[in-house]
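All protein chains of the complex are present and in place, except for one that has been dropped.
And now, chain A:
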């Protein structure tokens, strides 16, 4: 029995595999993609595990994070991949759920044998997943906005190089709010880590500007009806600062308008309150003249850069921020650039460290930690950035837009320095 098996393997089996190998080799010379990556040390693809909020409360973000990631990977592959190897995106749905997030990270490491994990947005999922990524020694590039990375709460394997954090965003914008809109602010925010970052750091930043938070109202992120919360807004409020996430954002803003009618305070919103929602939706007319933070201006501006033009075309988004194929499908334009830029940073890091496989994960992290200036370019269409290797956090420009004739028109761009703060951690001192 043993002999027979051995015999068939050595003769017939060997011939078969030689034949198959020859066939693949012959076929590959006709397929340009395979041929292009064949010169690398190892021609196997670099596997990037993409933790995607395909379902659950982050689904709108997940859909656009997915499209942006695919577009960025396609561009990188068209340019010859990373270190001559093809980039392969392996997407797994985490259901916007911390527990499933950790399971997905584990799947990337053990089942798919990914080189790195990438992509997650919602801060509670980052919190749930990062410890597991650290245990598995899997570099985890998040495209979130929470202050969790830079606060030192996570580990050396978790980095946020492609998007600014909430602390930086609100510090940069508080002066504009207090100088132009008012000093007495009521805040409405979602009741989880990301919302708490807004509450803590904006309160701090406004106080430093001589302003005052007269009330702060936390709303569960799964809430579907909001009018009941609005009577808590004190009458003396000069500015209402709102940031909401999840599937009910349209309801939130609509009910806000119905509550205030013609006599509301000034509104300063994070575009999160209306990500993936058209400004033309019925009931949103009252937003005319109000202000929004945008990570990246949704509507193409008069001074649109060539980089934004190229990026917009690559991800299939029109001048109004909606899908080129379906104008009802509005993008999460203020956030999704983070996926594009992070993938380009991963590419630069892998090239700088000569990354060839999981054994080089530590040197990949060291290479990214060594990065500093990232100039505005096709790799960084949102704008220039400064990366801080000690805190694993990037700093960049923020945009404040005003709704004028149903369009978001940029009013103010903060400088990178406006959003800088003291280091709270030095991850480079931690062991791998």
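Convention: contacts are C-beta pairs under 8 Å (C-beta built on N, C-alpha and C of every residue); 3 or more make two chains touch, one makes a residue touch a chain; residues count from 1.
Please note the rule applied: contacts and distances are computed from a predicted model.
Enquirer: Just by its UniProt name, which of "peptidoglycan glycosyltransferase", "PorT family protein", "Flagellar hook-associated protein 1" or "Branched-chain amino acid ABC transporter permease" is the chain not shown in this complex?
Expert: From the listed options "peptidoglycan glycosyltransferase", "PorT family protein", "Flagellar hook-associated protein 1" or "Branched-chain amino acid ABC transporter permease", the omitted chain resolves to "Branched-chain amino acid ABC transporter permease".
Enquirer: Touching the left-out chain: which of A:220, A:289 or A:357?
Expert: Candidates A:220, A:289 or A:357; residue touching the omitted chain: A:220.
Enquirer: Out of A:248, A:345 or A:368, point to the residue that touches the absent chain in the complete complex.
Expert: Looking across A:248, A:345 or A:368, the contact with the absent chain belongs to A:248.
Enquirer: To test your reading of the contact rule: which positions on chain A touch the chain that is missing from view?
Expert: Counting over the whole complex, chain A touches the hidden chain at residues 54-57, 59-60, 62-63, 220, 222-225, 227-231, 233, 235, 247-251, 258-261, 263, 276, 281-283.
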